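Of the protein chains in this complex, one is absent; all others appear in place.
By letter and in written order, the chains are A, B and C; residue numbering begins at 1 in each of them.
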Amino acid sequence: MSAKLDLRVLGPILALVALIVVGALLNSNFLSAGNITNVLSRSAFIGIIAVGMTFVITSGGLDLSVGSMAAFIAGLMILVMNGLLPTLGPGVALVLVGMLAALLAGTIAGFVNGFLITTMRIEAFIVTLGTMGIYRSLVTWLADGGTLSLDFGMRTVIRPIYYDGILGISWPIIVFALVATLGEVIMRRAAFGRHAAAVGSNDQVARYSSVNVNRVRMLTYVFLGILVGVATIMYVPRLGSASSSTGVLWELEAIAAVIIGGTMLKGGFGRVWGTVIGVLILSLIDNILNLTDGVSPYLNGAIQGVIIILAVILQRERKADG
Amino acid sequence: MSAKLDLRVLGPILALVALIVVGALLNSNFLSAGNITNVLSRSAFIGIIAVGMTFVITSGGLDLSVGSMAAFIAGLMILVMNGLLPTLGPGVALVLVGMLAALLAGTIAGFVNGFLITTMRIEAFIVTLGTMGIYRSLVTWLADGGTLSLDFGMRTVIRPIYYDGILGISWPIIVFALVATLGEVIMRRAAFGRHAAAVGSNDQVARYSSVNVNRVRMLTYVFLGILVGVATIMYVPRLGSASSSTGVLWELEAIAAVIIGGTMLKGGFGRVWGTVIGVLILSLIDNILNLTDGVSPYLNGAIQGVIIILAVILQRERKADG
Amino acid sequence: MKLTLKQVDRSFGAVQVLYGIDIVLAPGEVHALIGENGAGKSTTMKIMSGYLAPTAGQVLLNDRAVTFADSQAAEAAGVVLIHQEFNLAEQLTVEQNIFLGHEMKRGLFLDKRAMRDKASALLKRLDCNVSPTATVRDISNPDKQMVEIAKALSRDARVLIMDEPTAVLTAREAESLFTQVDRLRESGVAILFTSHKLDEVKRISDRMTILRDGWVVGQHPAEDMTEDAMATAMVGRDVSSLYPVRTRAVGHDKVLTVRNLTVPGYADGIDLDLHDGEILGLAGLIGAGRTETMEGLVGLRAATGSVNGKAPFPNPRAALDAGIAYLTEDRKERGLLLSKGMRENLTLQSLSDFTGLLIDETAEDAALTRAIADFDIRAPHRAVTVGNLSGGNQQKLLLAKTMLAQPKIVIIDEPTRGIDIGTKQQIYEFIHALAAEGKSIIVISSEMQEVIGLSDRVLVMREGRIAGELSGDTITEDRIIRLATGLDGRKDAA
Partner (left out) sequence: QDVKVIGVSIPAATHGWAGGMNFHAQQAVERLEEVYPQLDFVLATASDPSKQVNDIEDMLATRNISALVVLPFESEPLTGPVKAVADSGAWVTVVDRGLAQDGIEDLYVAGDNPGFGRVSGEYMVSKMPDGGKIVALRGIPTTIDNERVDGFQSAIEGSGIEIVDMEHGNWNRDDSFTVMQDFLSKHPQLDAVWASDDDMAIGVLAAIEAAGRDDIQFVLGGAGMKEMIKRTADGDQMIPANVTYPPSMIATAIEMTAVGLTSTAPVAGTFTIGSVLVTQDNALDFYYPDSPF
């Protein structure tokens, strides 16, 4: 029992440590401040989304739409800022309006998913597969098949949100850390986290225990939508543009991170810190592949696949016997 | 109870009929023999795979790797046939060898997924996300980033497998119909179908009822792997080539078809004929969009998304009250 | 608070299961609801507590008609139901389950310490020493039941309704529960409970209502009713001789020889022999490891040692092929597919007997017809989802399912849990009939009387080992208890 527990807890950590050791051996710059900042900052997008995904999955749901949603929100945020630029001028006010738009759009998008899943009682897989197609289409349409770009003057104003920070720690890292901490606290210390797990474990029981099951489910999707908005706020300053290729496959990465971190796909148990480790593992695989030569780039996907499976083998439960 | 049952049964059929009516109204060629043959033949790949996916999902599993697996097997089949061409010459023997190779590769690929999921006890989502990356990478690598093409002489020999048929019905349609019928019979009338549903419904109960749970799970993946092989055998003759873009997103389409057809994503209940309808719905959406003017092609994805959700709304269960 | 049902009817689809029920639950009174399996006890209780709405008639609280929108509304009004089947989230801890939906908070955050303390206190009051931080999935059935009870107690019920709360409890645990019931009665709570253990009904209730086929057939003060009278009122016939007389002697052939069977963590060095036509009782306290031993024997758990001179069965299929079937004590999680119909459940274990190339559904239907008759399964209709069968009828279906596989040796874990007394008698007769055919049976039971009444020979387990063997006249309650608790027998039990 305790050995099993330890492995499930230690598994992802071991995988992460192993990757770090490999990285450090392969390249002396791997542990440089610059590289660490790079890896952590870029993990923030998927990371912030994956924290929200942890709640959705814990409560027995799934969201395939987050990647397209991020693209759509990024496009919207850019359109709003470009549109208001003549009125508000390139300054903090406009940035704030852009952020607000992103958060609002995320909230609404999360609400729409939640509504269709809870009130209309459609499988989450189908709903979010549908909205995934819808958002991807909409951003392509908004961009007329091309790229939506933030006005160039505005870009310099907004750039610091991704590239600057305080005390040498960049904003995306700070925001990711805050979101993760908040998520961990809510999962473990707030009634909402418990209710999410209860709903995922057995929604009948939860309902009979006076938990408002639909409300909890709905909130997980809204919460995730808002976090997609937050991730987008970090993303737009980095690239200053959005297109139909923005956020492609983010949903799979986020879900993979959640599961690598030890959350159960069937719901009932979630671990936010595990998700953070899952996200870091996925980012590091990419980073390490870039540190080395000699492997055909065609095989990157294969190596990623193998490492993902290995990372999870480390934490599998013992052969069930009862 | 009975009203609900009817809706769950009728839902997908209604959606299909609605689509057919819309198609016929929008374009007079929609119901032409040519168009019907086109749509049905194209549906065969996803359709054959989705029949296998129905069993996997019914028994509580999932397989994200089928699209890449199809690409990889197609690549392999082409390499084998090109390689043996000098020895065997361009004839039926070589085609048979190619088919055998595809079936064998499918069996092995299904076995590998099944082994990692059952014996190694890793989440199906992670295993098949991993193998999805692996197969995609491998086919890219085999093709050196480009396209693997069947020798030109061979192509004419193999072409009839996709384009010809008997009594005016093309082979892919015949094979799809056979696979679907067989699947339906196995699901409803064979012990294996019962066992798959039992395992997906409650694997403990199945185990206590002397059902070899791991064997059933394993067989669903192997069965699916073989069907991916069969789908590939239909696919290669069509264009005579395979590349890293072969089979992209087939997994999502197959899973969506299964769920639109009324099989439960959580497992425990599966309906093969529903899956067939799901596949047809998805194909028809594409077909109708191509036959219609006036909609920006950028919005195709959005329309697809909306229709998928609508199709499932038609069959949702009534609001549960416990 | 007083709760009244007035002329309550309830139907499921076309099938009516309750007819004009009148019951009054008075504050400070323990009311028992008794009746055969499927009589409508659980349905009545669900209506009282807002889980189901009546199709006709009224629910009154303190003489005012109320309509509970759902169970939360009932709970808010002080009416709490403990379900017949467990109603716990398996992946959550004991403490999380007890406070689910009613978490204690300090500011924005959960007050985990307070909840853990209160959970401990509640469990202690029930003499249950399961840890509040244990995951429910990992605790035993009796402990789950105690957690359910603790959960209900934590809700400060004014009307407490308990649906077969003692079905999975031992006499000792049931006694702790009754102590709490006495306390609640004194504090003016109105209590309704049901049980198929009529001695308990006698022991704890003040009044009782007897249901038969959805009708109230009698309401009496408890002191007016003997156990026999209750049984007769419920079943409509005399059931005083519960245990049949053996008609055939135990055979001489050993059909099962187990040596040094060890299930890591649960059982250590178990030896046992079983003869043809023998009924072997396996007694012991809950947690003694009886279930795990037998699960190890039939290949449901990893085990070492020898079974008939060979290694233990690798899986239950192999055991069944050798003619050994095990009937689980946990019908909900391990016994039946609750979302499927009776036919699929009945034939699941013996599907190969119904399958040539395809499943012979006609033969399956015939088997179901026979099972319904043989085991007196009362279902609203043949296509019913098994989860909608009454608890006792689920148990009968489970028995029928195991027997359909035609085992030569049957291991029955808690055969009559939740079974009404009339059917109990039938099941005992059935077990005897099996033995008379030369089949051998191992019965695990926490009901002392059952072990004594049925068995030719009894093995008593304690802490994973065989503490002693009793046969013939030595099979007495006293001897069993002494062995089970360690007063007699092997002292080296670890």
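Keep this in mind: contacts are C-beta pairs under 8 Å (C-beta built on N, C-alpha and C of every residue); 3 or more make two chains touch, one makes a residue touch a chain.
Note that the coordinates shown come from a computational prediction; the quantities given were computed from them, not determined experimentally.
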Omitted chain - touching chains that are shown: A, B
Which residue of A:13, A:108 or A:248 touches the chain not shown here: A:248
Hidden-chain contact residue, picked from the options B:131, B:209 or B:246: B:246
Hidden partner chain, residues of subunit B it touches: 27, 29-30, 32, 34-35, 38, 42, 140, 143-147, 149, 163, 238-239, 241, 243-246, 286-287, 290-291, 293, 297-298, 300
For subunit A, the residues touching the chain missing from this view: 27, 29-30, 32, 34-35, 38, 42, 45, 140, 143-147, 149, 152, 155, 159, 235, 238-241, 243-249, 286-287, 290-291, 293, 296-298, 300
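By our rule, only the chains that are shown with their structure count from here on.
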Distance-maximising chain from subunit A - centres being C-alpha averages: C
Distance between the centres, which are taken as Cα means, of subunit B and subunit A, whole angstrom: 29
Per-residue multi-chain contacts in subunit C, two or more chains: 51, 70-71, 300
Where subunit A touches two or more other chains, by residue: 204, 207-208
Subunit B residues touching subunit A - in the complex, by the definition given at the top: 64, 116, 120-123, 125-127, 129-134, 136-138, 140-141, 144-145, 252, 255-256, 259-260, 265-266, 296, 298-306, 308-309, 312-313, 316-317, 319-320, 322
In the complex, subunit A residues that touch subunit C: 1, 185, 189-191, 194-195, 197-198, 200-202, 204-211, 264, 268-269, 321-322
Complex contact set, residues of subunit C against subunit A: 51, 70-72, 75-76, 83, 87-92, 96, 100-103, 105, 108-110, 112, 138, 151, 292, 295, 300-302
